[in-house]
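Here the complex is missing one protein chain, while the rest keep their positions.
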Amino acid sequence: MDFNVLSLLIWVPVAGAAVVVGLPRRRAELVIPVAFALSVLTLGLAGYLVFEFEGADGGFQFVEKTAIWSDLGIDYHLGVDGISLFLVALTAFLFPIGILASVNIELRPKEFMAALLLLEGALIGVFLALDLVLFFVFFEVLLVPMYFLIGMWGGERRLDAALKFFLYTALGSAFLLVGIVFLSAQANQQLGSPTFNYLELLDLDISRTAQYWLFGAFGIAFAIKVPLFPFHTWLPDAHTEAPTAGSVILAGVLLKMGTYGFLRFNLSLFPEATVQLATFLAALAVVGIIYGAAVAIVQPDLKRLVAYSSVSHLGFVVLGIFALTSQGVSGGVIQMVNHGLTTGALFLLVGMIYERRHTREISAYGGIQKVMPWFAGFFLFTAFASAGLPGLNGFVGEFLILLGSYSRHPALTIIAAFGVLLAAVYLLWAYERVFTGEPDKEENKALTDIGMREIGILVPMVALIIMLGIYPKPVLDRIEPAVERVIDRIEQQTDFQSPLRIDDIALDDEEVTP
Amino acid sequence: MTDYLWIVIALPLAGAVFLHFFGQRLGEPWAGIVATSTIGAGFIYALVAAGDFFTGTGHGETIHLFDWIAPLGANAELLWDPLSAVMTLTVTGVGTLIHLYSIGYMHGDPRYGRFFTNLNFFAASMLILVLADNFGLLFVGWELVGLSSYLLISFWFTKPSAAAAGKKAFIVNRIGDVGFLIGLMLILANFSTLTYGTVLEEPARFITAGTATAITLMLLLGAAGKSAQIPLYFWLPDAMEGPTPVSALIHAATMVTAGVYMVARAASLFELSAFSMGTVATIGAFTALFAATIALKQRDIKRVLAFSTISQLGYMFLAVGTGAYIAGIFHLFTHAFFKALLFLGSGSVIHAMNDEQDMAKMGGLRTVMPVTHATMFVGWLAIIGIPPLAGFWSKDEILALVFGEGGWYGFLWVIGLVTALLTAVYMTRWMQLTFWGEARWDDGVHPHESPAVMTVPLLALAAGSALFGLINTPFKGFFQPAFEHFLEPSFEAIEMAHLPSGATPYVLAVISVAAAALGAWYATRRYRGENAFERAPVAEGRTGLWRWVDNGYYVDDIIGNLLVLPGKLVAAWTAFVFDSDVIDGSVRAVGGGVRRIGGWLRPLQTGFVRNYAAVTFAGVVGLLVWFVSRGVS
Amino acid sequence: MDVTAGWYLALGAVLFVIGASGMLLRRNALVMFMSIELMLNAVNLTFVAIGRHTGDLNGQVAVFFVMVVAAAEVVVGLAIMIAVFRRRSSASVDDLAVLNG
Partner (left out) sequence: MTEISYLAIGPVIALTLGVVLVLLVEVTYKPKVTWLGAIAALSLLAGFALSVAQWIEASDDPIIRFRGMLALDPFAAFGSVVLTVLGAVALLVAWPLIVIQGRRAAEFIALVLLSLTGMILMAGAAHFIMLFLALEVTSISLYVLAGFARDNADSNEASVKYFLLGSFASAVFLYGVALSYAATGSLSLYGAAEFLNENLLLDSASLLAGIGLLIVGLAFKVSAAPFHMWAPDVYQGAASGVSGFMTAGAKVAGFAALARVAVTSYGPYISDWAPAVAVIAAISVVVGTMLAIAQSDIKRMLAYSSIAHAGFILTGLVAGIDGVPYVWFYVVTYAFQVLGAFAVVSVVSGPAGTRSPLTDYAGLAQRAPVLAGSLALLMFSMGGIPLTAGFLSKLYVFREAVDAGYLWLVVVGAVASVAGLFFYLRVIVLMYMNPQSEEGGVGETRVGDPLRVALTAVAVITLAFGIVPGPLLDVVTSALPL
């Protein structure tokens, strides 16, 4: 390590935001290129991180630690492991795309790009922070740019949506903050010195009851972020009203903070409570899977449909995490990335058609496959990826999750399996109504197919979707060790034994000679 | 040789990718030629690779390509054994002919290139399915063929009915796939891996009969979806919305047989549970009968064949459910030929009649389309089971083996026999209404024989339908059951059904041939003359029953009104009442409540100094009470 | 009977409460202000009593400061009220309720 790549990942975009704001008013044409270049630079850093990452090591790497607010033992403490690695990569990947997707913003493009870059820095910070207060700071502060993104550049009902988004999530964070403070008070008593250091807090021994309360405090915050049924109603509004880039980031990365939080903090810090409550959360997740899908089926608004599909998909992630089996959790992690790609792509597509017709009503369309074959192709492809078609990324995650969860939550997992069916229902039905048949409306006949820029935006996502679907090995290999550590820890701390472990799977490639 | 087996998959896949980008630009006929040659090359390669099996010296082997989802033991590994060889050869062989035929059939279609893209993609997916070495990869092929079938059924997407049919096909298949998925969950939970090597070799090591029943029934659900068996058969008739070659390749010859293949492949699992076997056989038998009855009154030239396909698939399920795996696969093999032949023939007819599909407007085509008619004649004999054509050998072997099992299977044999009779009836009716009798063409329709590129495949398939039965006759010498010997290695560990001893097989053969002949004779007489196409097979009067048959027993309506509609209503209620009013409502209520409380408190701030002082004083008193009480105690 | 400090304290308390209640009940600004003066003097009485009781001078001294402050308050207070009632006839503070809620 010759340079602090993690810090750069966080601060390059943040500094970038400052740069963008600092650009002279008359050189407005520079804004987008500069912002794009900076986000690409960040992506490059992320790429460096992925390639330098030591796959076999399940611990934290590239760790940076300097005491900042020392009086309370708050450190500037960063580190990356297999769980956060690809979330960081995903974030860095989605932002250049988001920027490219919003080149047509007329209202204050400068501020828009600055907000995006700030958001990127904060998001990456969330995934890298190893100090609870630092985590909370990033977790909370990114509400601000997101709030402005929705509130200033959103749709008709943007104000309510923005306010709802901010307050709802802030409410969760309030409990998270109390939990964090309480945890550090515990540390103060047990370790003699106050600390918010994740790694040190792991050594605390917390009474069972305290674990329940803390699990609850952290859990509410994350459950709202995920969002887990029944805390999901902020999501359709926010997703629907946000500008395209906003929705992409919101669905692609922001939601993952919740699942990531569950995995990083609840599972490791409160293993006892985790084991006890796993079934409950898995149940909520499954409700979310079916519920989100069912609601998505009848949505008249294309963007809302995709938003509710997120509820369903994130349910899979949570189910996998609380399966507490290495397959399930790894599936959950990789599914976070998958969902980021597929749903991100879906929002991009919806945004493209919205730019042309300025309506998201499904009923307003029909038969546009004839006038927009390329667009239709991309949409269908993404829809199938989202529906978990084998050979595409979505399948790998869902397959791991379902098969990994069954041995711990049989009944729930069987119900969850029907989510796969419903996904096909709402996506194909929507596709049928929007794309097939003869284009009857004049506006639809006049539509123009997507151009090179838009295809250029989509192709990288498609490429990744296929890559992750056919050859997920490099990703899985890096996720596994970190996940193993989490599970090991739970097993050490509690009497829980994971029903399915990689190591006792007989991977025999012997020939079948019947 | 087998090390490069992946080429068989890679060729059509590469073809698909290439055509996806250049197909449209390539245009006619080159796109078709490229597609055909890729799969044809695949066929040849497979033929060579299977060489050892022909000589009987070959043994199954696994080819590891790369890790896919290692934690589940689901890697990109191919299994090359006689069973997968047969399937590969069928898929590529019949596939090649149908590709060739399509070159002509799709002539003039604006999305000519796209069609061959999808066709090639389907071939690749199907090959993944049959060559997979673990249930994971099998499931990949399983779903991908579903996808390509979706794409091809709704190929003419501007036709709403076609789009709807494609969606229906995919979703119904997904229902089965959910079952399949649950089966895989059970497998992983019990075997900790999905590789055939562990799961299929003496599964008794890991699981009890009960677990086996659970697993196999779940897999069966998947198979029923893919192979259009009761209760998930009803997508297949609609699938006829697709171009005819698609119906021939996907919905007759290959994809729909995936279920049969899967059951045969997982034989060792099914063997563990007599109940599952019985279920498979029973479902098969009843589907065969049920579909056959519906076929009796269809007017659409292709829908007849669709129901006939369902019925024939029923035979195959009956076979594998009886333990007659090889017979089942054999019927799969022969059926691939004669059913593809019949479909392509009907395609040729539709082509000639300017896309007319109603048999009411056909008839008397024998004269104008001699080649087509000749080949159809062969196909007809083959399917109704007239010796020595292919259908006879395969179907009768099945019936004989079922009979041999006795007991409940005896009853299933009766059903099978009745179905054979009905098959003869509806297929004869089909021939009668299409090719024989007087012409009922619309004005301006001038039927003509199809071009060579279409008739050549017909002839080839006809030859296959005529001859390939001979490779598996129960006799000695030249007529030894070569097919059986070929497949045996794949089923060594399995205890198979046996032919009844002595002369019984021959007696049974005579009976079923008699049944077929009877049916054919009856149908030729009943469907001669005026308005034959409206006639019910047996005397009028009990029209009530026939209205039921006409409408396929109203299954679609029942499903539509009892499942889909309520489902949509529930979803709508959840979305627009529960979600928006109850859940979001409570959220909004909290927000609004907070504001309202503020509103309630405001009037307390009266603005009168006295009140302010009073509140302050109240606070004073409160504090004093607290402190003094602390102090006194 | 001899009058102990307790009596004075009690009297102080009573006066204080009377003043306070005057504050709560009366509407005339001047009267309210007078009741505040009453409260202050109740406190003075208490101070003196305690000082006398403990023989500590501080108590007595405090009273002078309180008186001075009270005087200052009177000055400012009356000034403010004049400023108000130049524009108003009545001296009732209930008229001063424009700011509320």
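Read from first to last, the chains carry the letters A, B and C; within each, the first residue is number 1.
Heads up, the rule we're going with is that a contact is a pair of C-beta atoms (placed from the backbone, for glycine too) under 8 Å apart; a residue touches a chain by one contact, two chains touch by 3 or more.
It should be emphasised that the depicted structure is a prediction, and the values quoted were computed from it without experimental measurement.
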item: Interface partners of the hidden chain - shown chains only, full complex considered; value: A, B, C
item: Contact partner of the left-out chain, one of A:Leu8, A:Val63 or A:Val141; value: A:Val141
item: Which residue of A:Val181, A:Ile415 or A:Ile466 touches the chain not shown here; value: A:Val181
item: Residues belonging to chain C that touch the chain removed from view; value: 9, 12, 16, 19-20, 23, 29, 32-33, 36, 39-40, 42-43, 46-47, 50, 54, 56, 58-59, 61-62, 65-66, 69, 72-73, 76-77, 79-81, 83-84, 87, 93, 96-101
item: Positions on chain B where the hidden chain makes contact; value: 591, 594-595, 597-599, 601-602, 605, 607, 609, 611-613, 615-616, 618-620, 622-624, 626-628, 630-632
item: Footprint left on chain A by the chain that the document does not show; value: 68-72, 133, 136-138, 140-141, 143-144, 147-148, 151-152, 158-159, 162-163, 166-167, 170-171, 173-175, 177-178, 181-182, 184-185, 188, 194
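Methods note: only the chains that are shown with their structure count from here on.
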item: Rounded Å distance between chain A and chain B, as computed from the means of their C-alpha atoms; value: 37
item: Set of chain B residues in contact with two or more other chains; value: none
item: Residue list for chain C, restricted to those that touch at least two other chains; value: none
item: Parts of chain C lying in touch with chain B, wherever the complex brings them together; value: 20, 23-27, 32, 93-94, 96-101
item: Residues of chain A defined as touching chain B within the complex; value: 164, 167-168, 230, 232-234, 291, 294-295, 297-299, 326-327, 330, 367, 369-370, 384, 389-391, 395-396, 399-400, 402-404, 406-407, 410, 413-414, 417-418, 420-421, 424-425, 428-429, 431-432, 435-438, 470-473, 476, 480, 499-500, 502, 504-514
item: Chain B - residues contacting chain C, complex; value: 602-603, 605-610, 613-614, 617
